[in-house]
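Missing here is one protein chain; the remaining ones are kept as they sit in the complex.
So, subunit A:
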Amino acid sequence: MSGRPPRWYVTLARLVRAVWGSSLPLRVIIMTMVASIFVLLLGGFVYLNQAKNDLVEAKKQASVVEARGALYRMQNQLDDTDLASDSLLERLGQLASEVGSQPSQFSVMIETAASSYMSRGLQSDSVPDELREALAADVEGVYVTLTQVRYTDGTAEPAVVVGGHLFAPSGQAFPVYFIFPAGTEQQTLYMLHRDLVSTGVLLMICLGVISYVIAREITKPLRTTGEVAGRIAAGDLDQRMEVKGTDELASLATSMNNMAGELQHQIGRLEDLSRVQQQFVSDVSHELRTPLTTMRMATEVLHESLDSFSPQLARSVELLHDQEERFESMLGDLLEISRFDAGAADLTTDDIDLGDLVEAEMHAQQAMAAAVGSELVLHRTGPCVVEADARRVQRIVRNLLSNAISHGEHRQITLTVAGDLRAVALTVRDYGVGFEPEQADQVFRRFWRADQSRNRIVGGTGLGLAISLEDARLHNGWLEAWGRPGEGAQFRLTLPRNQQIVLGSSPLPLEPTGRELVAGQPGTPSHQDGIQP
């Protein structure tokens, strides 16, 4: 037998815990009820006990007084009689029946050595032995105790029995017992008991209702607080709580409002800072444009006279020209990034075919790929129409492709386009230097370079992938990277078919499969619609 509790028990325990934890008012009510049941039981017990003792004590005292009176009368009657021993016993029996038959509410029993004289219907074992023994030890005393009186008809009831002695003229002592039935007192106790229980039940109901009302009253501001906090967390920083009175709830509301105010202040400060910084980047990009325009125009004037320059001078002008173009694209990228940072980037969507778009971009970059000796291969199956911003998607594809060309070590570059019901995807695989697996996130960082010493074949701005990531995010899409040093890299773009779809999976794996690796081996003839450089 294992010590593990049965399954139903575990389920039940979990359910109880869930219900217990689900509502504060419920907990308050249950705790109040349990505590009050305990208090009521204890109180009832103490009260009943007290009442019973008082009743018994009063009954005893009354019984003793009455018994003493009766005993005194019996003793007088016995003393007045002058009798022989035979008639003494007769007289005793007479006394017993006389006293017992009087309208007083008690029975009498007189014991002699040979027999007992008792009131009618009484059984002799109604007198406890302890009382007999106590009386035998002290002939002068009057003793009282509780007992259960038994009648010859088989019924019984609680009773007080008082014991004393009658003395015959001869000096012989006869124990006399007066039995006072306590049925009335027991009845009273029963009634008390019943009243107590009904009062208790009523009290419990009242307490339950009261505790519910109080719990509600206390949790209402808590609920309001929770709702306000939720709205603040959702971005509505102007939300405040109503402060009523000066109690703990008011101080909670005040603290909450202070916190919200402080939060708003801090967030406002950070927003201002970020706005200032973003504005600065935007301004710098704009301000640099005017001198750049002048420089470019000057370079173009020089460029027109290129033929008349010495080779060094001509090359210098060419370098100047190229770098100005690069500078311009960096400014453009910086401005684009600052737009993303400001949240000012918006999406103009159209239905576009990702495959067509990728193919067009491949053609555009064909010359660049050919220049470094990379073959571009495209796998595509059927149309992959997606609701997206053509300009942005084109920019992503362009960046991924030029990135693959510049890091592809002159080897083949494989592009795969696929789609499922919910999403379309593009992977761009190169077999170049690759990167460490833990750098997969860093490649999207602004101005990040895997290796500072690497020469740049294609003059990128260092912002291409960062912008591409933002572009993908703007579409609620994914842009991810996979890489292994020496094995190359694979980038995967996943876009939802439309903007209502939340991406859960991608039609293409992020990690390259063997098929592509084979396709990527130099010299392997490609059966796909590859474009030869």
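In this section, contacts are C-beta pairs under 8 Å (C-beta built on N, C-alpha and C of every residue); 3 or more make two chains touch, one makes a residue touch a chain; residues count from 1.
Definition applied: contacts and distances are computed from a predicted model.
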Of the listed "DNA-binding response regulator MtrA", "Iron-chelate-transporting ATPase", "Strictosidine synthase conserved region domain-containing protein" or "NADH-quinone oxidoreductase subunit N", the name UniProt assigns to the chain that isn't shown is "DNA-binding response regulator MtrA"
Across A:R91, A:H193 or A:R296, the one contacting the chain not displayed is A:R296
The one residue from A:R216, A:H286, A:R315 or A:R449 touching the chain left out of view is A:H286
Logged for subunit A, residues touching the omitted partner chain are 286-287, 289-294, 296-298, 300-301, 328
